[in-house]
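Of the protein chains in this complex, one is absent; all others appear in place.
Per-chain numbering from 1; labels A, B, C and D assigned in written order.
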Amino acid sequence: MSPALTTSEDALDDGALAGSPAVRISHVHKSFGRAGAATHVLDDITLDVAPGEFVTLLGASGCGKSTLLNLVAGLDKPSSGTIEVPGGRPSLMFQEHALFPWLTAGKNIELALRLNGVPRPERRAEAERLLELVRLGGSYGKRVHELSGGMRQRVAMARALAQGSSVLLMDEPFAALDAITRDVLHDEITRIWAAQKLTVLFVTHNVREAVRLAQRVVLLSSRPGRVAREWQIDLPQPRRIESAGVADLSIEITEELRGEIRRHGKH
Amino acid sequence: MSPALTTSEDALDDGALAGSPAVRISHVHKSFGRAGAATHVLDDITLDVAPGEFVTLLGASGCGKSTLLNLVAGLDKPSSGTIEVPGGRPSLMFQEHALFPWLTAGKNIELALRLNGVPRPERRAEAERLLELVRLGGSYGKRVHELSGGMRQRVAMARALAQGSSVLLMDEPFAALDAITRDVLHDEITRIWAAQKLTVLFVTHNVREAVRLAQRVVLLSSRPGRVAREWQIDLPQPRRIESAGVADLSIEITEELRGEIRRHGKH
Amino acid sequence: MASTDTAPSVHEAQVPDSASVEAGLDALEAVQTQGTPLSEVLRTKALPPLIALLLVLALWQGAFALELTSSYKLPSPGMVWSSLVDLWQAGTLFSIVWTSVWRGVAGFLAAVAIGTPIGLLVARVKPVRTAVGPILAGLQSLPSVAWVPAAVIWLGINNSMMYAVILLGAVPSVANGLVSGIDQVPPLFLRAGRTLGATGLANARHILLPGALPGYLAGLKQGWAFSWRSLMAAELVAASPDLGLGLGRYLENQRESADMSGVLLGIILILIVGMAIDLLLFAPIERRVLRNRGLLTTNR
Amino acid sequence: MASTDTAPSVHEAQVPDSASVEAGLDALEAVQTQGTPLSEVLRTKALPPLIALLLVLALWQGAFALELTSSYKLPSPGMVWSSLVDLWQAGTLFSIVWTSVWRGVAGFLAAVAIGTPIGLLVARVKPVRTAVGPILAGLQSLPSVAWVPAAVIWLGINNSMMYAVILLGAVPSVANGLVSGIDQVPPLFLRAGRTLGATGLANARHILLPGALPGYLAGLKQGWAFSWRSLMAAELVAASPDLGLGLGRYLENQRESADMSGVLLGIILILIVGMAIDLLLFAPIERRVLRNRGLLTTNR
Partner (left out) sequence: GYGSKSDDKAAGSPAVASPAGDVKLSADSVKIGYFANLTHGTPLVGLKEGIFQKELGTTQVKPQIFNAGPAEIEALNAGSIDIGWIGPSPAINGYVQSHSEALKIIGGSASGGVKLVVNPDKISSVDDLKGKKIATPQRGNTQDVALLNYLAGKGLKVNPDSGAGDVSVVRTDNKVTPDAYSSGAIDGAWVPEPTASKLVTLGAKVLLNEKSLWPDNKFVITNIIVSQKFLKEHPDVVEAVLRGSVNTNAFIKANPDKAKASANAAIKEAAGNALDASILDPAWQDIEFLDDPLASTLQSEADHAVTAGLLKKPDLTGIYDLTLLNKVLKAAGQNAVADAGLGTK
């Protein structure tokens, strides 16, 4: 990998060295269930995310990615180890859209704005802007059950952005989207990330997507989840998902992922 | 495209000509809501699926793929037009897993077996076999909330297979799966389809996946949903998702899809 | 099967014979939803209750005509009707109904105002739950009549006594309804609320209460039933000009004078009030809540 | 916030001051779940109710000691205790409690058996719903005492009269609970059931009832409250040697002899039975149902 680090990454590294990462995960273990029949899900995860960094998490189904995101969001407690998010409670976009069925699409976003302290007169316009951003202009008044699967995911993404936190956690945000819509949103999220200097921790199953978006790709192993390997992605932005650079790296990572999965037998 | 049709496809074409498709969708319109504020979702869809055929449906997010599958499954009524499924109620795998939270993973599958008339002594073994198939051996006793997103999808797929209907409708069954697990399941579903002579109508966003699996790819346009174009896929099975043939066709279809989406502006 | 049972006829044909009764019912249910004309609305909404009413009246009159029992035990519908006419002409009908309804509604609203915060606390604060939860359940199963002596001794015979009895009957019910509503809110929504930064009151207002609304509404309906029944019990204790003549008292008076048609009229009036509150207050709210959440896809 | 409020301390520090009360409550809730030792269980489960009990007793004794009112209006805990001792020594305590509990439980079970199919029909068959739904709501708000004369005329003074009154009180409640439970079942599950081929009874058994279980349970709890209260009302009206002496009758007897400590003892016994049924019957079922569905992630 070429050492063509961008300036922003330099700054990030400095920040990391200065001891103030945006997310610091140290020696985190997590298991579910009672002592005897516990499932050990995460095992000694240590990971720092620098402010303004875009990290994607890859791993087999069931390896513990969502669990890790929940821990970082403060929704669950690690069995041992510590997690620090100095910038305050992160925004989280759940794997299952988690939109409130008693509110319309627009009102779901407005609720996030409201709890984020946005004054009432601005909320409506801001909500419509965010809907426009996820290509759902005109769906403001739709109920959750009137949206298609992909539309729900996009509303959830808009709501996560509305939370306005500097750390953004996203759990497979584009899984239910067609390639074209996804491409558009890739561009948008990269733009927002750069413009607002967000720190993003992004879970995906799509290796190309991971490479397309991230500054760093982290591969988790399964049972228990450990950090198996990391890649610094030094390809220049804006990248294209079809580009050869992305494809080459994706093949390398996929091979590694395949190896990880094979090592743990059938799961 | 080479005319390398397999024998089974020949048989299908004969069946279709003989006037007995497994699914016959004729001039189906579907709109939601009351007269004034109705959303017109599907517009004059006509589509026959021959017995034993594997058809994938592609289309932008929100174009009406799930709606069409629901109609075929008999869960909703077309506003006009008719749908016939002579072979009886099809199996449907929902986009949102739809597992019953009051049952364990295994019991969810056993319920399908039971309603399908499988005698009690065989159910347990059959359920475990199906779980093994979706690489979830050992998750029999897990509750739905204890499964990861991808695991839920796989249990739902196992449950759909347990229904034992000759027509199988699948709504983005592999959206939440990592590439490796998905590859394995691609092989499994192709094997089962061939072995049990199933008729499959399969919705996906992943163009490569569509090409990898299908005998025919149907592209739906958006707002309202219409059949925009169809492709017969004549690549020999077993195919590999990374193969050049699949990639080439995928690029062609993606281009077409992009055109479709562009034609309807931002949605 | 309102929302799911709309399979095209081709599917319908596959319903096994053994379930044909159910299928028949299903078919009855599968009402066309789009652009229903007025006549259709009347047919589906007004007809069934009307038929039910006529059926009951016919059975009643039939039992009377067959002289199954003497007329003082079972008066005819006509006799009850003339009791009603008497009450109408005496000019007391509305005041009787209104006295009770007003008191019941006021007491119920107070019970909601008190029961809701209690329910929130019990549902969300664990020590309060272990300490207060069973007490609420116990209170709920304590008959109102048991409270009456205590309430009378402490408060005297007046409106505050009535309200105390209503509250003791209805508050636990409202609180319990909210608790079980909150228990049923999917944890995903609670977590989503948390990541949105909803804590304390904001959490209650934006997540817990709307999330628990369907269950809470069920609790409110039961709470209304308890209010109304407790009120009837309280009205029995004493009659005084200050308290006015309510429905419970009216029923008791008819009972004392062994006027069976009056008793039946009282029962019917109480029934009608209960039904009216359900139809005019709870049913529309419930329908709206369910529809907004996509739990109700056809119109009822 | 049992399931969501377990943020690491770093997050905890960001809770704004204004919500500190809530935060305190949250902290109280955040109980460690893994491998809780017995002492811990006792502390979290037994302590709060015990404290609540002691608090009530202290307040009561305080009110008595301050002579807020004369002792025949508010007897001391000690006086109630000696009433209990009397009852114990007379050897009638258990028979009194048992007579009522047995009758109440039997009536309640019958109400469940009758109310469940009615609830299913009302929830799923639209004409039945429009016709019978409001009647159920009306019946529910009809006080049990209103039924007693009719029940006596038709059935006499015996156990069937008691059961009739209990059923009329509890059946609508159970049925309504089931209806609102079914209304809350996400349509996705109904559709899933349908594609699995669950129709008619199979649908009820495998999809509707389990799907509606949390709401249904809430209805059952209210149904029990109605059963128990109706039973008390029925016992008040008539006592015959055949019927035995139940709690409601005991309470009324004490009231008639103006024995306030006896009245309070009666109230407390009724409360205890209500709490016991909740703690021993409903709470474990409810906990299990919620836990199985992941609606309850920490142990209560």
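Here is the rule we use: a contact is a pair of C-beta atoms (placed from the backbone, for glycine too) under 8 Å apart; a residue touches a chain by one contact, two chains touch by 3 or more.
Given the structure is predicted, the values throughout are model-derived calculations rather than measurements.
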| item | value |
| --- | --- |
| Contact list for the unshown chain, restricted to visible chains | C, D |
| Selected residue (touches chain absent from view) among D:152, D:201 or D:268 | D:152 |
| Full-complex contact with the absent chain, from D:42, D:55, D:258 or D:285 | D:258 |
| Residue among D:84, D:245 or D:279 that touches the chain left out of view | D:245 |
| Positions on subunit C where the hidden chain makes contact | 70, 73, 86, 88-94, 148-149, 152-158, 236-242, 250, 252-259, 262 |
| Subunit D, residues in touch with the chain not shown (by the definition above) | 70-73, 92, 148-149, 152-158, 236-242, 244-245, 252-253, 255-260 |
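Keep this in mind: only the chains that are shown with their structure count from here on.
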| item | value |
| --- | --- |
| Whole-Å gap between the CA centroids of subunit B and subunit C | 46 |
| CA centroid of subunit A to CA centroid of subunit C, Å | 48 |
| Multi-partner residues of subunit D (each touching 2 or more other chains) | 4, 187, 191, 194, 202, 294 |
| Sites on subunit A at which at least two other chains make contact | 74-75, 89, 96, 145-146 |
| Subunit D contact footprint on subunit B (complex, rising order) | 70, 73-75, 89-92, 94, 96, 98-103, 111-112, 115-116, 143-146, 159, 163 |
| Subunit A partner contacts - residues on subunit B that touch it in the complex | 32, 39, 58-62, 65-66, 95-96, 132, 135-137, 146-151, 154, 171-172, 175-182, 205-207, 254, 257-258, 261, 266-267 |
| Subunit D partner contacts - residues on subunit C that touch it in the complex | 1-5, 7, 15-16, 18-19, 21-23, 25-26, 28-29, 31, 44-45, 47-49, 51-52, 69, 73, 124-135, 137-147, 149-150, 153-154, 173, 176-177, 180-181, 183-187, 190-191, 193-194, 199-201, 203, 214-215, 217-219, 221-222, 224-226, 228-229, 232-233, 236, 248, 251, 255, 263, 266-267, 270-275, 277-279, 282-283, 286, 290, 294-297, 300 |
